[in-house]
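Coming up: subunit A.
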Amino acid sequence: MSARLELIRRSLPALLGGTVITIQMTVLILLFGVFFGLIFAFGQVYGNKPIRWFVNIYEKLFRSIPELVLLLLVFYGPPSIGIRISPFNAAVLGLSLRATAYMSQIFRGTFKSVGSDQITAAYSLGMGKYKTFLFVILPQAIRVFIPPFANEYAIILKDTSLAYALGVAELLRQGQYIIAVAYDPLTIFLVIAVIYFILTFGVTRLLKLLENKLKIPGIGVEIG
Partner candidate 1 sequence: MLEVLTEFMIIDIFVRNFGRFMSGLRFTITLTLVVMFLGTILGVILALGRSYGIKPISWFCTAYIEIIRGTPMLAQLFILYFALPAYGIRLSAVAVAYLGFTLNCAAYQAEYTRVSIESVGADQYKSAYSLGMKRWQTILFIVLPQAVRWSIPAWTNEFIYILKYTSLAYIIGAPDLMTQGKFIASRNYQFFRVYLIAAIIYLIIVLLSTWIIDKIEKKFKIPGFG
Partner candidate 2 sequence: MEDKNRSLLNIIDLKKSFGDNLVLDGISFSLDTGENKVIIGPSGTGKSTVLNCVNRLVVPDGGEIWLEDTEIISCNNINEIRQEIGYVFQGFGLFHHLTALRNVMLGLIRVKKVPKKEAKEQAIAKLEQVGLLDVLDSYPAQLSGGQKQRVAIARALAMEPKLMLFDEPTSALDPELIGEVLNVMKNLAREGMTMLVVTHEMGFARAVSDEIIFMEKGKIVEKSSPEKMFKQPENPRTREFLFKLDELYGKGGEE
């Protein structure tokens, strides 16, 4: 037992190093996903036909190809035409392509959840598209957005483990390095599982709290 604790103590720095890489990837992918997802969602809602068409095809495409295959394509694609890409960047780019497709859908669903009567009401007050979005749709939509966002965050975090296949020294691969020298795979994998669990379960719980906090005042209720 103490030997096991000692192993955990010694491997923790390396595992936490891997955790940092995992978190870095997750945050970058989330940022890309939210940024481009928002743009795509706008394109889908407000854009002209070719734009809507493009967004539709994009979403279908990147929701259908397996995440691992996307990573491998991004990793092996550019070098074959002479562009170098690091495993880390390939993983982030590959998963961001996917995240954008899902985020775009989440945003679209969120916008749609705000009833058209709200938009009619805003227009009838003389608000333009921009003001309607900023002052009427957005404040209501943010609540609806949180649960699918939390879900997507957990998926992305777990998917960063696929970067293992490209050789990125994220949490899972750091674990494999340690296992190669200290042959106690179960202990190491359990520590890894605990770290992942804290990162997914912990953060989704926090987002749940935020969701509840935003819920209490209730939509349409004036405060003060």
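Simple rule for what comes next: a residue touches a chain if its C-beta (ideal position, glycine included) is under 8 Å from a C-beta of that chain, and two chains touch if they have at least 3 such contacts; residues count from 1.
If you want to know what made the cut, all candidates are chains of the complex that A comes from, given by their letters.
Worth saying up front: this structure is predicted, and the values here are computed from it rather than measured.
J.: Tell me which of 1 or 2 touches subunit A in this complex.
T.: The single touching candidate among 1 or 2 is 1.
J.: What part of subunit A is in contact with candidate 1 in the complex they form?
T.: Residue positions touching the partner: 60-61, 64-70, 72-73, 76-77, 80-82, 154, 158-159, 161-162, 164-165, 172, 175-176, 179, 183-186, 189-190, 192-193, 196-197, 200-201.
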